[in-house]
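All protein chains of the complex are present and in place, except for one that has been dropped.
Showing chain A:
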Amino acid sequence: MTSLIGWRDQCFQILFVVAAAPLLAGWLQTVRALLQNRRSAGILQPYRDLFRLFHKETLIPEQSSWLFQFSPYVMFGAKIMAVAIVPIIANGLPLASAADVIALVGLLAVARIFQVLAAMDTGTAFGSYGAHREMLISALAEPALLAALFTASLLARSTSLVQIVHLSQIQLFSIHPSMVFAAIAFGFVLLVENARIPVDNPATHLELTMIHEAMVLEYSGRHLALLEWAAQLKLFLYMTIGFALFLPWGIAAKPSLTSLVIAAGLVLVKLFFAVVVLALIETLLAKKRLFRVPEFAITGFLFGVIGLLSHFMLGS
């Protein structure tokens, strides 16, 4: 019976996240528009975009292989799997025991590798250079993410996200200096991995600077819809991993429907404020030159390593 309730929570979490991810992107665009004195297209615009893309014709480049058509599904699927194992609205879900933080980073890496391969598959210059840039930057961002996650794992003495969230809900990790560093490192990784402004600007197609957009340039129709949805899921995922590590209050521990609904509401409230902060960062900072981006990423790595080191130095 308990397992049945667990699976119900699991399904609820996945459906909730998949449904809410475009809303998050819409809210981000709205806040950015407000901050920049523009009229926004409305908070529901990403849904309309997805709807439109799903009904458009899907074109496939002539010389591309199966990889090109296959990878949007892999990317979307990897994100859904990641959503299933992160404690977003409920802790201790049935699938959560299937993977720890390292496997989570691995899942995200699988999605990235398929995106990069698919971008190079078409043989166009844009896709290829987007893929190279993506690998250049993520090679620096991934260790930073791992360092941030390991800091939390060291404090919880476990790499299981369930255990980390469980302990940090009791012990309040957040005022620990090493966690402060891990949080800063995580913030850097969030900006780098989600193609946010100091690193990449997903709103433009300027060939000198684009990274993410260069990789999805050849896609259209439902493939593009899936890729965009996967990108929105990724942002949602990173933010909620951040919440799970650093602001774990309100993640439901007891299996009851009311606590699930309350937890979902709390996640939305946290996301509301996190998006405002993100929009402020994106408005206040200028896009960095591409060759300065590795510096940005290595600063994130630096914070992660300092977090790890200060765990050993300043004790727990």
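Quick note on the criterion: a contact is a pair of C-beta atoms (placed from the backbone, for glycine too) under 8 Å apart; a residue touches a chain by one contact, two chains touch by 3 or more; residues count from 1.
To be clear about the criterion, contacts and distances are computed from a predicted model.
Per its UniProt record, the hidden chain corresponds to "Formate hydrogenlyase" from the list "M48 family metalloprotease", "Formate hydrogenlyase", "Tripartite tricarboxylate transporter substrate binding protein" or "Putative membrane protein".
Only one of A:Phe76, A:Phe114, A:Phe150 or A:Phe181 touches the chain withheld from this view, namely A:Phe181.
Only one residue in the set A:Leu59, A:Met135, A:Val269 or A:Leu314 touches the chain that does not appear here, and it is A:Leu314. Touching the omitted chain from chain A are residues 175-178, 180-181, 184, 294-295, 298-299, 302-303, 305-306, 309-310, 312-315.
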